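Structure first, then comments.
Note that one protein chain is taken out, while the other chains of the complex remain in position.
Right, subunit A next:
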Amino acid sequence: MNLAATTQGFLSPTGVEIAFILVGLVTLGAAVMTVTTRQLVHAALWLVVALGGLAVEYLLLTAEFIAWVQVLIYLGSVVVLLLFGLMLTKAPIGRSPDADSGNRPVALAVAGTAAAALVWVVVDAFRTSWIDLDGPAQGSTDTVGAILFRHWVLPFEALSVLLLAALVGAIVLSRKHAKGSETGSATDSDSEGER
């Protein structure tokens, strides 16, 4: 690492670094818009931009399989689930003035303090560390598949059991009781199908 630090200047960024910073700025801006916008559906759409930007960051870090998993799962299913949740709870279209609660200054102070402290610590700790992105990609599908099914098989199988439990739990939680009226059964089966 010391040898790498001597060969790379701090103020001479490479092309990958410039791309990383630009995409990072877009990602951070979209994240800030997600937590500050007053239109609930727009928050979900800004979340798409933030998560897509993170997928590009994974690609720049040569973790391509993680990037495509991010696109598939987060952009494909999580955001769609969030949008369905917004529709099923009859979220108001347009600006809702009560999107932020009353403890907004406290939240701003806590987040600002945490950001300042963590940025200071992280920058101080990793000032002379460089990621070597040369050579073969470390996160290609070949590599990730090999290590996942060679060294991480047991956690992988345990995770499938957890996913099954989450599926069953979501269905049980979101269905209505059997003695209830049949008026809401159509929308109920829709939400179950979405799980």
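Basically, contacts are C-beta pairs under 8 Å (C-beta built on N, C-alpha and C of every residue); 3 or more make two chains touch, one makes a residue touch a chain; residues count from 1.
In the analysis below, contacts and distances are computed from a predicted model.
Between the listed names "Sugar ABC transporter permease", "Acyl-CoA dehydrogenase", "Anti-sigma regulatory factor" or "NADH-quinone oxidoreductase subunit K", the UniProt record for the complex's undisplayed chain reads "NADH-quinone oxidoreductase subunit K".
Where subunit A meets the chain that is not shown, the touching residues are 8, 10, 13-14, 16-17, 20-21, 24, 27-28, 31-32, 34-35, 40, 43-44, 47, 50-51, 54, 57-58, 60-63, 65-66, 69-70, 73-74, 77-78, 81-82, 84-86, 88-91, 98-104, 106-108, 110-112, 114-115, 118-119, 122-123, 126-127, 129-133, 138-139, 143-144, 147-148, 151-152, 155-156, 159, 162-163, 166-167, 169-171, 173-174, 176-177, 191, 195.
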